[in-house]
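Beneath this line is the structure, given in structure tokens, with notes to follow.
Of the protein chains in this complex, all but one are displayed in their positions.
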Amino acid sequence: MGRRLYAYPYHLWTFLFTVVPLALIVYFAFTARDTAAFTLDNLRQAAQPVYLGVLWHSVWLAGVSTFLCLLIGYPMAMILAKSRVRYRRMLTMLIVVPMWMNFLLRTYAWMTLLEKNGAVNAFLGFLGLPALHILYTDYAVLLGMVYNFLPFMILPIYSVLMKMDKSLLEAAEDLGADAWTSFRRVTFPLSLPGVYAGTIMVFMPAVTTFVISRLLGGGQYMLAGNVIEQQFLAIGNWNFGSALSVLMMILIFLSMIGLSRYDKDSDGGLFL
Amino acid sequence: MQGEEIIRLEGLTKWYESGHTVLDHINLTVRRNEFLTLLGPSGCGKTTTLRLIAGFEQPSEGRILFDGQDISHTPPHQRRINTVFQKHALFPHMNVFENVAFGLTVKKLPKDEIEDRVRKMLALVNLEDYENRSVDSLSGGQQQRVAIVRALVNEPEVLLLDEPLSALDLKLRRDMQVELKRIQQRVGSTFIYVTHDQEEALTMSNTVVVMNAGRIQQVGRPEDIYNEPRNPFVADFIGESNILPGRMLRDGLVHFADYDFPCVDKGIGQDVPVDVVVRPEDVAIVGADDGMIRGTVESVTFMGVHYEMRITGEDGFLWLVQSTAMTPAGAPVGMNIGPNEIHVMTKEEV
Partner (left out) sequence: MMRFLRRSYAMLILGFLYLPILILIVFSFNASKSRATWEGFTLRWYGELIESEAILDALSNTLSVAVLSSLIATVIGTLAAYAIYREMGSWERKLSMNLTYIPLLNPDIVTGISLMLLFIFAGMKLGFGSLLLSHVIFNVPYVILTVLPKLRQFDQHLYEAALDLGASPAYAFRHIVLPEILPGIVTGALFAFTLSVDDFVISFFTTGSGVNNLSILIYSMARRGIHPTINALSTLLFLTVLVLLIAVNLRMEKKVKREARR
């Protein structure tokens, strides 16, 4: 009856293009650069204070930017969910449009804004305020992350809030809860799946980025992503680069497992 | 009425990988032009039987013979059998005409013949003016009619109907029952109908097959099934009944409810444990001291044509009794049961 016509080809596909590439990374991570013999040296090298420092710095920056996105994005998601249907469509649309524009151009825009003779400083000078010199610092990188990933936080929270049963809030009010209490005890706990999804969608690209850090942090600025890129494309030490990638993957999968434990709605709900 | 054999199921068995057996050695003969109903509670295997006949699933054991030929492993599109699905399964992206024409289009019949046959069929169910309507815009009853003629237009030798009326409300269901019966008589093909609704089964069919737990419990005319249930399951499932444990004392005399009742059953033996079935409408209410047995009315419900009463007998059995006369709750009553109204069944060996 022609069953299993496509199953085997797809298994072959995932094997060749998902399993083998990952296996190659693992292989390089555990072999020596010159002799191709099994070794843990690459991982040991990655555990050096320099690299641990970079890794920690990446996680810290990604964590802070995720928190900022949540802080700024949650109220916006609520405003979206509460707005009238007519405006809601337009507002969502307005939030989505910048996401469609090339990611590098969006980052580049901040380069031009923040540079010494950029628009921000021109504006500050116009107001008689002192100039801001944050380009090529942590602050600029943080700003770039928040700017780029904010919609990823707003949209999942918004979609959960939209689906929420409005009568629950009425019930809370009916039972005597004031606005703050009903938010703290009803709205927020119920929106957690959206918060988790948003957190993953912001944290993951933030912790692995090498573009934002290169453009807004400058040529010497190092996050984990920059180190990996450097090892592969500039230094040519695939083994060490692979070891760092393996560590990165482990980090991401651990944080995802940690988050999905709280997320009962995780069946494919990650992408809206 | 009873034509020659058209379908025969031989030892038909179906189990799933999980080890669950849904059909257990079913043997059944379906005759040409009959309206046969598979009746039973959900999970009894009736729908599986239908799906095996349609070809959507393959039997684990046994065979399906169609006109004497084994079709057990013939794919569904090569069987001269069509199905009316439970939720209609009308193609949502096609209009009424395209839906009904689908089977003929697949067979690549000439265009005018298709139009001709589709129109005739739509006329049969009074839907001539609905050709270009989208199926979503039809009412439940209209969708049902389209689903039926979509199958019938192919002139199948056997039409399978899988609880086709279950999505309709009560009034519409009654109308459609009559209409289905009319259609069957008009087109004169064999209908195999699946339902869990015993009233539907009794009113429409020539033959009723009662199923439970993957096995056939009884096959017969609706009257026989109702009046002569072969075991307590059938008695309980078909209509409401009082089923009591008893002993057959000798031919024509059965003991239950602390009384020796004359009956018409013979040949069961002497002093044999039996089950006794008495239909609620067959119990006559008389004065408290005039009956064969005594009881107290527990509750009375008005049902429109009759009253339904729960009466506790002196032995503690809770009787269900229907009567056109009303007796208030709490009143002591007597009950009489005539010999013809008592149906004795031998105990099933479990």
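Lettered A and B in written order, each chain numbered from 1.
In the analysis below, a residue touches a chain if its C-beta (ideal position, glycine included) is under 8 Å from a C-beta of that chain, and two chains touch if they have at least 3 such contacts.
The model shown is predicted, which means the values in this text are computed figures rather than measured ones.
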item: Which residue of A:50, A:94, A:129 or A:254 touches the chain not shown here; value: A:94
item: Missing-chain contacts mapped onto chain B; value: 54-56, 75-77, 81-83, 85-87, 89, 91-93, 102-103, 106-107, 134, 136-137, 150-151, 154
item: Residue ranges of chain A at the interface with the undisplayed chain; value: 1-7, 9-11, 13-14, 17-22, 24-25, 28, 72, 75-76, 79, 82-83, 91, 93-98, 100-113, 115, 117-119, 121-122, 147, 150-151, 204-205, 207-208, 210-211, 214-215, 219, 225, 228-229, 232-233, 238, 241-242, 245, 248-249, 252-253, 256, 268, 270-271
